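Only one protein chain is missing; all other protein chains are in place.
Up next is subunit A:
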């Protein structure tokens, strides 16, 4: 069963993003009140705010954690055209007693000339790399050559997407069979360039990122995008939050030995759900890519699961106030676990009553539905 817990986040304005850390024990929220809050989960399961500070001079759109191998590191991005990297400093003993910690800014990335709409760390096997995307359509990839020095970042790549970007996602696969791959979503209203999702791939020879694929069937504004964990498969799975929830399968096609360009993909749509009946704002996978969570303007969070025949179905719905909706079969839904994964929720932007509150998918027992 789901246990949904409400936390009075005390942000003074809309919360735009919620992000779990790698182990699911810490959480960061960011808001239009220009601040970021960090929450820690205590042994008894209660969430406590252990830090709250002003991070930008505009709405903070996204916040994300680096892999714990790099320490306790956060990145945020904002309407103020910057992205910032923050590191937690172990505080004085009296701070620890009060349960507070301090975060200091390590660097500000100021290359963007427009609002920075998403910030993500690349998979850890690529080193300490940070990626941003902006409303001006540029994706920037930064690297910190010395992982012990978080104040030094160099801009390694600038990818011009020609469309205003809203979200990015790295393919988490560390397999040598897959070169680094990043998906970029756009919420641009321009209809000339049809596909609103672009896939870029790193080329070892040119040492540059080149476009490998555009998903032409996605023509509406894309709000969120997420590669599923790879599980050693040869193909990739990508979830997209747009006017509905879509799951795509990207199957790399065999490269001829003379081919030096990016991988060609066969694009298959695995599932499409319009149950939210409104704009879908976030999609997030669990650790094993067996569960996808989506949130939409209908104020609901929906969970999607595939059975062993690879048929995707909705296995549960959480309303914006945290109460469960009964499943389509009329039976009470029982949900599968999401704790410890990077499933995030985001209340819909239009649902004003949710401003300041963050909803968490907290706990679980086992699931049903074959």
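Here, a contact is a pair of C-beta atoms (placed from the backbone, for glycine too) under 8 Å apart; a residue touches a chain by one contact, two chains touch by 3 or more; residues count from 1.
Please note the rule applied: contacts and distances are computed from a predicted model.
The chain not displayed here is annotated in its UniProt record as "Nuclear pore complex protein Nup85", chosen from "Nuclear pore complex protein Nup85", "Proteasome subunit beta", "Cornichon family AMPA receptor auxiliary protein 1" or "Septin". Although one chain is not drawn, the whole complex shows that of A:68, A:127 or A:194 it is A:68 that touches it. The chain that is not drawn here is touched, among residues A:23, A:54, A:113 or A:264, by A:23. Where subunit A meets the omitted chain, the residues involved are 1, 22-25, 68-72, 88, 90, 124, 148, 229, 231-232, 287-288, 290, 307-309, 329, 331, 334, 336-337, 339-341, 363-370.
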